[in-house]
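Report on the structure given below.
The complex appears here minus one protein chain, its other protein chains still in place.
Chains: A, B and C, in written order; residue numbering restarts at 1 for each.
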Amino acid sequence: MDTYLFSLVVILVGGILPLFTYKKFTVMKAACVIITAIGSFTGLYAALSFLIHPVENAVISWPWLHHFEIALQMDAMAAFFLIPIFFICPLATLYSFHYMHHEKQSGKTAISYFFSAVLFVSMALLTTANNMLTFALAWEIMSLSSFFLVVFDFRNKETRKAGYLYFIFAQAGALFLFAAFAVIYSQTGTLSFDSISAMPENMKLIAFVLAFMGLGSKAGVFPLHIWLPHAHPAAPSPVSAVMSGVMIKMGIFGIIRFYMLLAPAGEIYGQIILVAGMISGILGVVYALGVHDIKRLLAYSSVENIGIILLGLGLGMLGVATGNSTMAAFGFAGGLLHVFNHSIFKSLLFMGAGSVIHKAGTGKINELGGLMKTMPVTGKTFLVGAVSISGLPPFNGFVSEFLIYYGAFYGLAHGSSFLLPMLTIISLAVIGGLAASCFTKLVGVAFLGEPRTENAAKASECGIAMRISMVVLALSCIVVGVFPEPFVHIVFRVVSGLPIAATVSPTVFIDLVRNISLVAVLFLGILGITMLLRKGLYSGKPMAKGPTWGCGFTQPTVRMQYTGTSYAMSIVGFFRPFIHSENVYSGIQKIFPGKTTYKTKVSDRAESAILETVVKPVFWVLDKLRWIQHGEIQLYIAYIVLAIVILLLAQ
Amino acid sequence: MLEHVFLLPFLIGVIVMFLPAQYGRAGLIIAAALHLGLTLMGWMGKLSPVTTGYFSTAPEGMLVLLVTSFIFMLIAIYTLSYLRETELRNEPVFIGCMLLFLATMSMVALADHIIVLWVAIEATTLVSAPLILLSHSKAALEATWKYVMICSVGIALALLGSFFIVLSMDLGGVRVPLTFTSLNTVAKSLDPVWLKAGFIFVMIGYGTKMGLAPMHTWLPDAHSQAPSPASALLSGVLLNCAFLGVYKVHTLMVNAGLGSYSSNVLMGFGLLSMFIAGVFIRNQHDYKRMLGYSSIENMGIIAFGIGVGGLASYGAMLHLIHHSLIKSSLFLSAGNIMLAYGTKLVNKVGKMPSFLPKTFGVFFAGFVGISGFPPFGMFLSEVLIIIGAFRAGHYWGIGFFIFCLILIFAAASRLVMRMCFGDTEETIQVEENLMRVAPSFLLLLTSIVLCVWMPAALYDTIQNAIAMIGGAFNG
Amino acid sequence: MESIIAYGIALLAAPLFPGFILKVKAFFAGKKGPPLLIKYYTVLKLFRKGSVYSTSTSFVFRMGPTVSFVTAAMALLFVPIAGASPVLSFHGDVIVLFYLFGLGRFFTVIAALDTASPFEGMGAAREVYFATLAEATTFSILVIFFRLNGALSFGEFFAGTNPITVWGGAGALLLLVIVSLFMVLLTENSRVPVDDPATHLELTMIHEVMILDHSGPDLALIELGAFFKLLFYAAFITCIVQPLQFTSPWLHALLFFGIMGLIYVAVGITESITARLKMNLVPKFILTSFALVFFAAILTTRVVS
Partner (left out) sequence: MIHLTDVILSITILSVLLTLGSNRLMALVKIIALQGVLVSLTPLFMEHHDKLTGGILFLTPITVAIKGLVIPAFLFFAVKKASIRREIEPIISYHASLFAGLAMILVSAFIVDRLPLNLPGSHALLLITGITTLAAGLLLMMGRRKGITQVIGYLMLENGIYLIGTALAREVHTLHVLEFGILLDLLAGVMIMGIILTNINRAFDDMDTSLLMRLKD
């Protein structure tokens, strides 16, 4: 616990220092990176050592404002969520060393380092919070500091809009969360976490739903995700990496934490989470297919992955409620492992996206292309990330999805409620397929083929600090994918906190995971051998080079390449009722057609629905009420009289 | 003799009106410092009122007095620098009225006698009217007219209300001095019908002054048209004084066993105020009016919190303190912005981080604070009110409360972000300077400090204040 | 050992069966058709050649064929070929298996996109689209199997006390499964009516157009991968319909490969008697298969209880 606190202090110092040293740009950045790294590794050590040798009662608390208490507690769940925080955050800081390269913006950069440090610390505090007030406090600081990071580039109008949306969702979500706390307090009469499980069941459900609204809006659960595709593209890439990789997981953390604290009995909890997960998962990835801005796409893909995580958690909750221990254990384990995995590959992808935008000057994938040749490290690491996020073996995304599948299949065995697990399996399969199409689109259009614009052609490899971060993350993807055993072990240690999951013998999943590992190794082995064979087959043979065969077309141009839009169009069209795409086509006229255009724009259904059905009517009513204050003093006096009369009559 | 706390500023105020401006400025600082000193001595228990039939050191009063004194001190410093940049037609009168304003507000804080309280509150209206009037624009005239008219009507009704309370005392056959302290002890034997009527009138009357909807109509006008130091005083301090009047009567109602009635009335007014504020903050074009409406909202929150009672009343008291600190800070920053851009229109202000970096920082921090984010204290108070309201079972009320908070936050953050980050064609007329940023910064810092560490004396005072309406933890 | 031999035989026999299809089609067209071993000749010919690489391509283009070959070959490791237990088998291997196919597809697709050719992009887009839909069918089939048998491994589906066979208690259900599995087979292996490997118009192709730019040994690897995949699906169906369990492994293998040959013949017949679907009807075709299995999955409630 002391090591952990020490690490937080170090990170905070690393954030405060730049505020005073911003005049020396490079020194400031280097100092911040080093101190953050030291702090994070200390923290990582603390979290890991706790997971390996758990300490009883790792609690610390300070009295606050006479009546309250700031209480922190390290437990397995907290330690588990600390790992991505302390792993991704220093890498993001390292990445920003070369990403933040405008010396003129030195002061602004210093401020962004400060808020990053605050964000890291607040996330860490959130995971270890041991009463509702501490949780709320850390939650709000987290929202606030990330807001400042999002509006870093406030000159840009889009950024301001994104910041605004994020701000509203953050605050509204927080208020829902507070309402959930309030419901709990109204039953238990205390702000501490201890006696929450003693609440009556119906109140538990209300508290859970309220908390889910608040936490889910941070996590990006489908209809509450609206801020996400705006905020992630607007923020600088290291920030999006942290936000998408780590921060939105805090919403997931909250959901698990409150679920475990409430320890509810009904199946409804699992059902809610599962349905939310399916909607987020499928629609998230469909929208990701529909958008063609690299960071916006990644943001929607986060919605999808949150969906997958929720599927895992939902299975877990359903398993607990129905007494199906295998489903419970594997569901939770899969969900949690996916949290970890997603934090790795999503940060990796955002960093890759960042270096593309940095060097090619645009994030629109239809203006990119051919970057694999000019930016080999970024390209290769991005490819690793893309395969991982599609959940394909032998990378890490597959391991967690496998566990969720496994849990879901075991859910089928249970007689009555097999429909939801079955839908979960089908959703996972569809999500997997769609994710693969989405990321083949991203990799294929942005990194492969020929550059579509001048800028893309001129792009060059990014700075060494950025490359190191990406390579580390890409390697982690492979390591977790090929040797998942220790990670799965950790996850099951966390899950074993559940009484029902403890009945699953550890040998079951150790065997499973070893088999996955075996398949991965086998695959890599066979792949290696085949590649050697292929090399042998090619040795001494003519290897000609030439242009791509254009199927008889004599004057191919780079503009003829398939774009992301055309690639995704038919799939997006398949989901038409749930996704709205506007097509503008100028048509072909005359015998020898001139220039013609075709544009398609996908707008978020949830966004427009909330706008149309909630915001607009409310605003309409509010606008109608504006005559109240219309300047006439006589009317104002009449209000007073009216108030008196009403009060006297209502007495 | 604690009465010096209002006698002294009164005296200095009257004197400076007849002296040249530079003496007035010195007098302002001296009076503010003396006031702060006296207040602190009062807090330490070294001073107590002599005329006990009229004045007392009630905990809620002392709380308001401290807040008043502290904020006034900082506003006085700001005013010095502000006056250098603006031309008021009659500066000595302005400064004199500020001091008289301080005097009357201190009197409100200490007043224990029903009629003295009323007189003091009425006096605050009268001495603050010139503060608004002195900008001499047509709009300022209009604002002053509305301010004086509406508040006078309200206060007249409050007098009637006070009279009804006295009547209830007569009908109940109670013979005690007309002070809240003594009335509270015999509250049970007061005639309930007339007490209730009295509460209604006093509530409406002081509620007008406090800015509760639908009697709030003067507030956005007055707060937007007054010179910024005066707006800060009006919003940050005066509203508390009016609240004190409402609170004292509510206490009486609680003690008389009519607490549930007055609580419901307070909650109703509170929610209505928040909603009305939400209606008008959206698409507001004038940022000082926006701040004015935000004051209405926050008064609504306080009224709601007090109405809910229990934990929420502690939240409401905290909210009172922090709202004063943050809102005055915001008005002072708004003053800087107005000096710099020469306009009160949201759409004409922009690019603040490059034009006014310090003011931007303080202004935005203030906005963050007023929206209830940590590390500012309003975070805690809002959480406590929400929690308290659920505890008390007001589910619909708190649902509406949260709806209003979201609405107002969404509306206000749009305006504030427009102001801070938007584009502008205006150029800066007056550069910011430290003297005008430091006070607002200090006010915010105080809010942060109070959220981290609260002196035991302050905590006990709040506890004592809410103990009278049965507010306590775990309530 | 027996498993490895069976696996080897399967690998070796994979190019043989597509010859059946060609023969059947030729028969229907009233032609003599190419020799049965034509695919072996093709592959060997390709292995001897060199390659032409587009200047647009990167290493991804070269990796594509290898990965798709390896994944298809690995998938066969889990299949109980001709009654022999699979080389590799563990609880949950079916999930790994189908995800391996996914990996292969991923690389085929990005290799196609790497050529910067609009036609290959078009093929890639169709491939991922239809495969996604087919995946829903596939996993629904797994759901049914788990409900019937409680296993999650290819080997265990067809072994143990409660094997999955069309001759068992849930036979009617499994008929639905077989029909939709056959449809998936046609989809996944780019056969008529979903795709026509023999067409000469690039605009209408799916799989073939993606590999237009591959040549030499790379193309051979792709072809081999495709044969393995087709064999896999054929073996899958064969396992379900195999009526008898002979004690002699040879007899069993004979029957197994016989039935498998019949499936290939069925593919050939389908190709001969049906026309290629319009591209926008393909999703409906796949969704039909999904609807069938979904229906079957719902029906399992009755069978299981």
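Keep in mind that, in the parts below, contacts are C-beta pairs under 8 Å (C-beta built on N, C-alpha and C of every residue); 3 or more make two chains touch, one makes a residue touch a chain.
Bear in mind that the values here come from a model prediction, so they are computed numbers and not experimental data.
Asker: For the chain that does not appear here, which of the shown chains does it touch in the whole complex?
Answerer: Those shown chains that the absent chain touches are A, B.
Asker: For the chain left out of this view, which of B:284, B:381, B:446 or B:461 touches it?
Answerer: B:284
Asker: Which listed residue, B:16, B:155, B:226 or B:241, touches the chain dropped from view?
Answerer: Spelled out, the listed residue whose C-beta touches the missing chain is B:155.
Asker: Who touches the missing chain here, B:28, B:83 or B:133?
Answerer: Hidden-chain contact among the options goes to B:133.
Asker: Suppose we count only contacts with the excluded chain; which residues of subunit B make the list?
Answerer: Residues in contact with the chain left out: 115, 118-119, 122-123, 126, 129, 133, 136, 138-139, 141-146, 148-149, 152-153, 155-156, 159-160, 163, 166-167, 170-171, 178, 193, 220-221, 224-225, 280, 283-285, 289.
Asker: Spell out the interface residues on subunit A facing the chain that's missing from view.
Answerer: For subunit A, the residues touching the absent chain are 626, 629-635, 637-638, 641.
Note that in this section only the chains that are shown with their structure count from here on.
Asker: Graph shape for the chains shown, where an edge means the two chains touch. Line, ring, star, complete, or other?
Answerer: Graph shape, chains as nodes and touching pairs as edges: a line.
Asker: Can you work out the whole-Å distance between the CA centroids of subunit A and subunit C?
Answerer: A distance of 35 Å separates the two centres.
Asker: Can you work out the whole-Å distance between the CA centroids of subunit B and subunit C?
Answerer: A distance of 77 Å separates the two centres.
Asker: Listing for subunit A: what residues touch at least two other chains?
Answerer: Not one residue of subunit A touches more than one other chain, so the list is empty.
Asker: Which residues of subunit A touch subunit C in their complex?
Answerer: Its residues touching subunit C are 369-370, 372-373, 379, 383, 387, 390-393, 398, 401-402, 405-406, 409, 412-413, 415, 418, 422, 425-426, 428-430, 432-434, 436-437, 439-440, 443-445, 448-450, 511-512, 515-516, 518-519, 522-523, 526-527, 530-531, 534, 537-538, 541-551, 556, 558, 560-562, 566-571, 574.
Asker: Which of the residues in subunit A come into contact with subunit B in the complex?
Answerer: Against subunit B, the touching part of subunit A is residues 64-67, 133, 136-137, 140-141, 143-144, 151, 154-155, 160, 163-164, 167-168, 171-172, 175-176, 178-179, 181-183, 185-186, 189, 191, 618-619, 622-623, 625-626, 628-629, 633, 636-637, 639-640, 642-644, 647-648, 651.
Asker: Touching subunit A in the complex: which residues of subunit C?
Answerer: Checking each residue of subunit C against subunit A gives 47, 49-60, 66-67, 69-71, 73-74, 77, 88, 90-93, 95-96, 99-100, 102-103, 105-106, 109-110, 112-122, 124-126, 128-129, 131-133, 135-136, 138-140, 142-143, 146-147, 150, 152, 202, 212-213, 216-218, 221, 283, 297, 301, 304-305.
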